[in-house]
Each structure stands twice: as structure tokens, then as C-alpha cells.
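Only one protein chain is missing from this complex, and each of the others stays in its spot.
Just so it is clear, A and B label the chains in written order, and each chain counts residues from 1 on its own.
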Amino acid sequence: MSDTAARWTLHPDRALPADPVTRGLARQVLEATRDLPIVSMHGHVDAGVLARDEPFGDPASLLVVPDHYLVRMLVSQGVPHDALGVPRRDGQPVETDPRAIWRTFAAHWHLFRGTPTRFWLEHQLVEVLGVTQKLSAETADAAYDTIAERLADPAFRPLALLDGLGIEIIATTDAATATLADHADLAARGWGERVVPTFRPDALLHVDRPGWRDDVALLGERAGVEIGSYGDYVRALEARRWAFVEAGARATDHGHLRADTTPLDPADAQAVFAAALRGEVTAGEAQAFSAHMLFEMARMSTQDGLVMQLHPGALRDHDPRVALERGPDVGYDIPVATEYVRSLAPLLEAFGHHPDLRLILFTLDEDTFSRELAPLAGVYPAVRLGAPWWFLDSPDGMRRYREAVTDTAGFYNTTGFVDDTRAFLSIPARHDLARRIDAGYLARLVAEHRLDLDEAVQTAVDLAYRLPRAAYPPVAASVFPSSSDPAAAPQEVHP
Amino acid sequence: MSDTAARWTLHPDRALPADPVTRGLARQVLEATRDLPIVSMHGHVDAGVLARDEPFGDPASLLVVPDHYLVRMLVSQGVPHDALGVPRRDGQPVETDPRAIWRTFAAHWHLFRGTPTRFWLEHQLVEVLGVTQKLSAETADAAYDTIAERLADPAFRPLALLDGLGIEIIATTDAATATLADHADLAARGWGERVVPTFRPDALLHVDRPGWRDDVALLGERAGVEIGSYGDYVRALEARRWAFVEAGARATDHGHLRADTTPLDPADAQAVFAAALRGEVTAGEAQAFSAHMLFEMARMSTQDGLVMQLHPGALRDHDPRVALERGPDVGYDIPVATEYVRSLAPLLEAFGHHPDLRLILFTLDEDTFSRELAPLAGVYPAVRLGAPWWFLDSPDGMRRYREAVTDTAGFYNTTGFVDDTRAFLSIPARHDLARRIDAGYLARLVAEHRLDLDEAVQTAVDLAYRLPRAAYPPVAASVFPSSSDPAAAPQEVHP
Partner (left out) sequence: MSDTAARWTLHPDRALPADPVTRGLARQVLEATRDLPIVSMHGHVDAGVLARDEPFGDPASLLVVPDHYLVRMLVSQGVPHDALGVPRRDGQPVETDPRAIWRTFAAHWHLFRGTPTRFWLEHQLVEVLGVTQKLSAETADAAYDTIAERLADPAFRPLALLDGLGIEIIATTDAATATLADHADLAARGWGERVVPTFRPDALLHVDRPGWRDDVALLGERAGVEIGSYGDYVRALEARRWAFVEAGARATDHGHLRADTTPLDPADAQAVFAAALRGEVTAGEAQAFSAHMLFEMARMSTQDGLVMQLHPGALRDHDPRVALERGPDVGYDIPVATEYVRSLAPLLEAFGHHPDLRLILFTLDEDTFSRELAPLAGVYPAVRLGAPWWFLDSPDGMRRYREAVTDTAGFYNTTGFVDDTRAFLSIPARHDLARRIDAGYLARLVAEHRLDLDEAVQTAVDLAYRLPRAAYPPVAASVFPSSSDPAAAPQEVHP
């Protein structure tokens, strides 16, 4: 059994290759990225948490309840959502004692063996929160107390943690209808360069969603446009994008089921929109319209300079009863096979060589790494490959990604590491793991005499820092020629 | 050339990772599983072979003729089925001299380089059968004689081999219309706990199969039900499932082309069934009906407690002329891309959280490991992932499986190793190989400081023994509350 009395530490060589030759090289490569700041350009930390800057709550509500990776694993082994404090939409009672929730989690620690969730949690518990004994049913209370004490420390308030965790810049994800008041508040207090919004219009682009008409009304209100037609709707979206640009946004984000970007004829787009306003749209029309709007988003990006991020392929709320009971994001989003080549053809034919478009592609379908995504990124100047996403953001997932895409896309058509989490304290863990895996991959190239060590070191720095900075440039740099930050402008990264 | 004079031995480190650091750890992990009994919960050994308990025949009819892995490899290189003694359905002569067949096989030994078939055969020949010289055209006769002599030993009669091979329990696969007489016979002789049937109703669920009506008539006879309607048919199936439960069955097994589980309206199910009885069913109706019946099988499992195994994705009898000439299972079953997420949605919405359903998923399409299967098993309490199956039951296939599914499903949403063979003597080889690959994978996690050694050892024991036992519990434990075997009841496996 584990010696729970020994002090819990993280091994400095964790997640590096086992072979001693490669490990020695990987250590050297990793060392070069150790002190680089974190560039966190895609995530789901709530801007309000940062703006309010209040202390985090208890360990369970910080680390367990909102983490759908963690919740789904416990649920899969028979732990009820109620016992984990996941709220019901009908207001029926669920477990509210954070210590009880924490004990349930700790008692199932073995379930996370071999998972990235374990790696991230260990990093948070040991490195960030100072837990000193391996987690188990026996040590659950001690860990809870340690964490609770730490969270009361002013250094653990959200904005202080930006420095504490080494985060140079963090992007939030914000509905197209967001007021951006939190961002305005942060900017007024001098945090505008470090906390930036991201334009996420999904809710408005899927015209058969329940509540879509309310969202359109809210869009009109936010944009100061009376939306009676498709033309109004497009103008309102454009206006909101500019509002985001002015609030410091660098990117849009799109979570569609398919990557389809086939545009509609204007008359057809107008007709579908009108039908949707009347509540008479069909599922097929709505799907065609969402594809059309992806095309439109690319067009708008060529005008306002927002980087376009596409995250397709998650079938949301696989169990509709759970969705009804608990809402979204509780573990029931399941990937499906995703086609990119034909789907993106309309967009890329129109804008794939446009100097002002940057399209960053993500996937949950790793079959597309070598077959579709690397060949597309390996020829279209507008395309970059995002980091392995969600279910693939793991030691072996990241390794397979590099092994599959580098042949055709190289390193410089990827964005370097982009995290994707609502778990604020896990951001350093995710970047740390990515740097380790990239170091291991680069070290293997060196060990196999396919790359020189100095090149590997330089590439590791690019992947950890320079490429994410370059992939998400401040919009001003391209849109407002008077920008005073040329260093961060979209530019080629090279030695 | 190989030194055929040296004694043929198996290396103790075979199939362990090459890197010395990882190998040292893998040895320690493997050691913990060395003496564990074999739990063989899915296979195709004929219950009659065990019940009759007669000596096995000659080496060729035991090891060559019925092994479709082996036959297809020789056929692919131009050796005719006739030369391998694979019988023709028209009764035309084929090679019947077992020594001639054995020589043909031995002369092509090089074809199996790098294949799992070679690994399994070496284990059988050296460890089980005592062959002392590497196989080749030159040593074929000596090997033949050694094996033939060994097979005459009473210790090599089927039931004695259960002890000799270390098999604690073995499940056979039995048609839903089977009399189960062999199982009754075995139970009467005290083997009922060690040899259990499995309910396989495929032939009855595909209503456009030639011979389906005869099978339905036989089903009615076995179940004591006059089958004139869909309702009768369902009742007869339920009755047969209960008969299997009473005969000790723990599971059902389903070999459909697709994983579709969309239920039909009762009226539609009745109409398709009636059309099928009249011989007027269309292929589309039959396909829809088979999906409906998978849903029904899950429903029945929630009532009678039989574990549900789904093995989709094999397109059977790819060359219809060969099927006509030689029948099924001669190597022409070819995998096709298989969709699980949408296909299983109806079943999982209805029963995915049912406390009495256990659905074990297998695949021939490894693309679904990370994309579909691990995410489904990683959230639905009813779902477990079976072991890599058939074409994927190989050293690298099993490694890729762990690397792809552990991130999201962990170890404890898998069943541990489940073999799938009609080659009785190969069962220990298959479990030995699986334990070696799991030991290597776990050792890598330890070497990369992602897991502690004590955890790896414990997990290896779970994968080899405790998880398969837990995944296929005796039905009594859940259905009959008075069960006296709580240790084997479906329970969470953890330290």
C-alpha cells in the first residue's frame, strides 16, 4: 500500500520519457521553458470571478463540484450526482456539506490512476495548495483543512493568483450578448491587458435552440439594433464583435457539432432567419444556417481581425434526462466522428489565403490529425492547429498529436499549447504537462538524430510561449495601424 | 538461419518493454499476476468438448484446421483451404492427413513473424505441449510427434486441462436455442461453477437470415411457447434467458453489424415480426428490428441480471463464394467503421443509469477508443469497456487500447482481460500476453512518475483477476437476494 506518511511530492521528471537517454535530453529542453509565463488564450474561467476578486469558497466547490472531468468519473462508477453536490435544476436537495463531498471524492482517488485529471489534481494539491499527504479516504480531512486554510490567504484571491500562478494573460469566454461589464471593470483597474474576453456567439447561430428568440432580442438590445431581419441580425453581430474588439478581445470561439461552412444564398439565409423568428424553422434549415454563419464569421474576421477558433465534434447532452435534471456540462458531451476537408472547403476557398484571417482548428477526433488537419494546416496560410483538446489533452493524447501532425504541418503551423478549462487553479498544471510532453517529443527527435538540441530548445520555447502569443495577436496590431505593440503583432515566429 | 538445434524456450521477459528501466518495473508488476487463476468469461470453446471430456485429436485438427487466424494467413499467401483440411460444404475431398496439414503449416511458420498468432502458438507449443525445437519444415514431424504423444496423456483431457491451464472459470457461447444439456451434464458432475453458458441469440434477432423461421420454431419448442406473434417471441426469449440463468449463465453476447439500439413502436415491431414469419421482410426492416431487439435485450438484462456484451462491426463472409464453399469463420470476416455514440443513445438514455444493467462494449474499430468508447464508459455507470478484441488482441493493439482509453475511462471502467477464442489451449497464452502488456503499460506510468509502483501492482491484479470477476458476477447475487456468494457479487473494485 502507499506510504501515506511520506511527504507527497511531485517528481521533477514526471511525464518525461522513461528511456534514460531521452529523459536526459528532455530535462534540458524542459529547463528552457521552466520560467516562461503562461499564455492562456482559451478557457472558461468566469470574468466575474476575476472582477469580484473574492476569496474562493471551500475545497469541494472549487475543485470537485464544477469539474466535469472529475464528476463524470465518479458517476461512471456509481456515485450519484447528488452525493457530489451537483445542483438539480428543480431545486431538490443535493449534498451541500463540502467536507462530505470532498470525502466522497477522496475515497475514489484510485479511479483516476493513469488519467490526466490525476496529474492536474496532484499538481494543484501539492504545488499550489500545499497538501502534504497522498490523497485517500484516510487523509481526506487533513487535505481539506490544508486547502481551506490556503484559500483564506489573500494571495489566493483570483487576481493575486494571476501573478501567483504565473499567468501573463488569460482569455475568458463570453456570450455574444454579454455586457462585458466585468471586463470594463477589470480594464478600469488596470487589468485590461491581462484579462481579455472572447466572442462566443454559438447560442445566436443555432436558430432552433429553445430560447433563441430571447437571445436575439437581447442581442438587439446590446447592439442597439432593432432586429427584424437577417440584415439587422448580421449588423448586430458585427457591432457586438467590434464591442468585443474594443474590450480587448482577440478571438471568437465556435462550438458547432459539425465543421460545415457552406454559405447560403442571401435570400435563403433571410428566409431561414425569418422562419426562425416565427418559430417555424426545421432542424435541417437550422443546421444549414449555422454552417452559413460559420462562413459569415470568417468573413467578419477578415474585417475586424478577430482570430477564429473552431471546436467542432462534441455531441452535447448525450443523456437528455441528465441534461433536464442537471443542465449542461456535467460529463455527457461525447465526441463524434468529424469531417473537416469538405466541410471547410467553402470557407477556405473564400478566405484561406486572406492575410487577415487566422482560423484555429481543434478536434476531438484524433483520426483527423494526420488525415485532414495537418494537410490543411500544412498548406493554407490562414489555418493553424490548436492544441489537443478536452479528451485528448493528456500525456499520450498530446504525444500522439505531435507524432501525427508534425510530419505534414511541422511545429510552426500549430499554436503551441492552448488550455481549455474552467478550473482556474489547474491552468499551470495543464501548461506544465504540455511543456513536459513537448519536451519529451522534441527530446526523442534529438535522440533519434532528427533534430539538433539547440533547435529543440528553441522550438520548446516557441511552443510554450511565442507561438500562442503570435497565434492570438492583439487585434489593434492588424486593424489599427497606430498600434504601439508591434512585438505582439501577428508575425512569423522563427529563430 | 535460426539455430534449430538449441532447445526452444520462451524468454521470461517476452513482450515486456525494451527499455531496461521500464522492463525492471514491468517485471515487478507482472510478478504479482503470475499465480492468479484465469477468468475466461467470453469464448467459443464447445461445451460438448468439456462435457464429453474425450482426448483431443491430432495436432492438425486441434491447432491448425479450426484456427481461422492461422488458416487465413496461409490462404493469403496462396495455400489452398483444401491443403489445410478446411472442410467443404459439398463434401468434396480435402486434405485429411493431419501430418500433411501440419507440415504445410510448419513450412510457412515465417509468415507469422510479428503476429500475435505466433506468440500464442509459441506459448502453446513450448509451455503447454513441450515442443523442444523451433518450428520449421525440418522440425515439423518431431513437433507433430511430441504433440500427439502429449495429447494422449490423460492430463490433456479437456476437464483436466481446466486445472492444468489454471482456468478458474470458463464461459462458453451457446445459441439461444441450445438445450444446455452439456452444461446440465457438467453441473451434475460438479463442474457447474467452472463452466458456464452464455446466451447468444444473434440467429433469432436477424429476421431475414435464411433459416430464421426454423430457428424461431426451435426457440418455441425449447421455451415451450407456441410462437405466433411478436409477443410470443419476446416471451420465449425471456424464458430462454431465465433457463440460461438457471444453468449458471452470467452474460448474453451480441454480434451485430451495427451498434444501433433504436427501439421500434410495439406495433411496428409486431408488423416486422409478422412479415418475417411470412417470409416477406425487407433488409431495412430486418436491420431496424435487430436494433430494436438490442434495446429489448438491455431491458431484459435489467430484469434478469445477465450482463450484456456487444461485439459489433464485423462484416461477415466478405467473400460469399468462400462462405458458400466452406461456411463461416474461415477468415473472411472484415471489420468496418462502427458508430457507437448515436447508435447507443436510445439504450443508454433508457438504461444507462439502471443499477441492474451492465453493458460491456467491444470494438474492431480502434478509432472509437478515445473518441467514443472511453467517453461513454467514462460517464455512464452501466457501461464497461471490454478488452481489445480479435484483430486488436495483440501486443501493440492492447498497448494502444490502454493508451487511448485510460485518459478518459481510467482502468476501472474496463473489464480487465477478456479472451475470445475457440482454441482452448491458447487461453493461457492470451491471458499471459495481456498481463505482460498491462504490466508494461503500468510500468511506463511508474517510470514516468505518473503512478506509484504499489498502485501499479494493485491495478495489474485488478485487471488480471478482480475486474473480470466483478464484470461478470453470478446472476444470483443480484437477482436472488439469498445468494450465498457475496464475494462475487457485482461490486466496486478498489484497494
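Assume contacts are C-beta pairs under 8 Å (C-beta built on N, C-alpha and C of every residue); 3 or more make two chains touch, one makes a residue touch a chain.
Model, not experiment: these values are computed from the prediction.
> Can you work out which residue in B:Tyr144, B:Tyr332 or B:Tyr441 touches the chain that's missing from view?
Going through B:Tyr144, B:Tyr332 or B:Tyr441 one by one, B:Tyr332 is the residue touching the chain not shown.
> For the chain left out of this view, which of A:Asp367, A:Asp396 or A:Asp420 touches it?
From the options A:Asp367, A:Asp396 or A:Asp420, the contact with the absent chain belongs to A:Asp367.
> Among B:Ala15, B:Ile360 or B:Ala409, which residue is in contact with the omitted chain in the full complex?
Considering the complete complex, B:Ala15 is the one touching the chain left out.
> To test your reading of the contact rule: which positions on chain B touch the chain that is missing from view?
Against the missing chain, chain B presents residues 1-2, 10-11, 13-20, 72-73, 75-78, 108, 110-116, 118-119, 315, 318-322, 331-337, 364-367, 391-392, 394-397, 400.
> Just checking the interface: what residues of chain A touch the absent partner chain?
Residues 17, 19, 21-22, 339, 341-342, 345, 348-349, 352-353, 355, 367, 370-372, 374-381, 383, 402-404, 406-413, 444-445, 447-452, 454-455, 459, 492, 494-495 of chain A touch the chain that is not shown.
Assume only the chains that are shown with their structure count from here on.
> Rounded to the nearest 5 degrees, how far is chain A rotated relative to chain B when their C-alpha atoms are superposed?
120
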